[in-house]
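A protein chain is absent from this complex, but the other protein chains hold their places.
For subunit A:
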Amino acid sequence: MAPNEQRPVSVGLFVTCLVDTQRPSVGFAAVRLLEAAGCTVSVPRQTCCGQPAFNSGDRTTTRALAEQMIAAFETFDYVVAPSGSCAGMIRTHYPELFVGEPDWMPRVERFCAKVHELVSFLADVRGVTHVTAAYDGTVTYHDSCSGLRELGIQAQPRRLLASVEGLTVAEMPDSDVCCGFGGTFCVKYPDVSNAIVEKKAANILASGADTLLAGDLGCLMNMAGKLQREGRTIRVRHVAEVLAGIGDTPPIGQPKPQSVEGRKS
């Protein structure tokens, strides 16, 4: 690791509701990566950034959750989330909720500037160029939409993955095309969502990789769920797990205990 600052910086880890409830391993992977990059990590009490409410048109709830979020996290040097979607929600959309409120705006803008997605934070802010981890496998990386388009996350995860010992990256066709998750979209319009994730699954398989990685748990659960429904054996993990070298938890949607890890399937 090559953090570009010596002074430890304080990071408030916004673990996101999906990681909190579904896959805490990603949270621990994030802690490990952040600490290795010279950060002191805290986890203030938290719920959700408000995105589900925001995208459902419920401004009042979104606003309340934004205020809650700001109050919980604004004292840290940085706020980091293992999700481009949640970090993008805060960075690009929180200011929209406070337009025309001079009492709030400077505070909100100060806060938003500190918020980062995990992998881009490591690479861009902390100057991390390589990680000390090993993974025996060929991975393909899906660019989740919000991270890609709202935060410009594309090269960073690939660069860091390239430093993982034993790992090969095999690109899939259309890695930057939506997986069809879309938050509540996937349950509101299941047929359309399915058609989109079907194409994604075909592209993932076309890469020939044995592992699928991405930076957003929502997309990962969607793609893992589809691949597994189709009976595919490809492993699905959050990119932070591989970068942190955490291989002891089973891949998404796989039972414990299994010793398929670290072997090519």
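By definition in this document, contacts are C-beta pairs under 8 Å (C-beta built on N, C-alpha and C of every residue); 3 or more make two chains touch, one makes a residue touch a chain; residues count from 1.
Here, contacts and distances are computed from a predicted model.
Enquirer: For the chain omitted from this view, which of "Energy-coupling factor transporter transmembrane protein EcfT", "Iron-sulfur cluster-binding protein", "dihydrouracil dehydrogenase (NAD(+))" or "Assimilatory nitrate reductase electron transfer subunit" is its UniProt protein name?
Expert: "Iron-sulfur cluster-binding protein"
Enquirer: With respect to the chain omitted from the figure, which of A:Ser56, A:Thr75, A:Thr132 or A:Thr233 is a touching residue?
Expert: A:Ser56
Enquirer: Which residue from A:Val11, A:Ala36, A:Leu65 or A:Ile234 sits in contact with the chain not drawn here?
Expert: In the complete complex, the chain left out is touched by residue A:Leu65.
Enquirer: Can you name the residues of subunit A that touch the chain not displayed here?
Expert: Against the missing chain, subunit A presents residues 15, 17, 19-25, 27-28, 42-48, 50, 52-59, 61, 64-65, 68, 96, 145-146, 149-150, 177-178, 180-197, 221-222, 224-226, 228-229, 249-250, 252-256.
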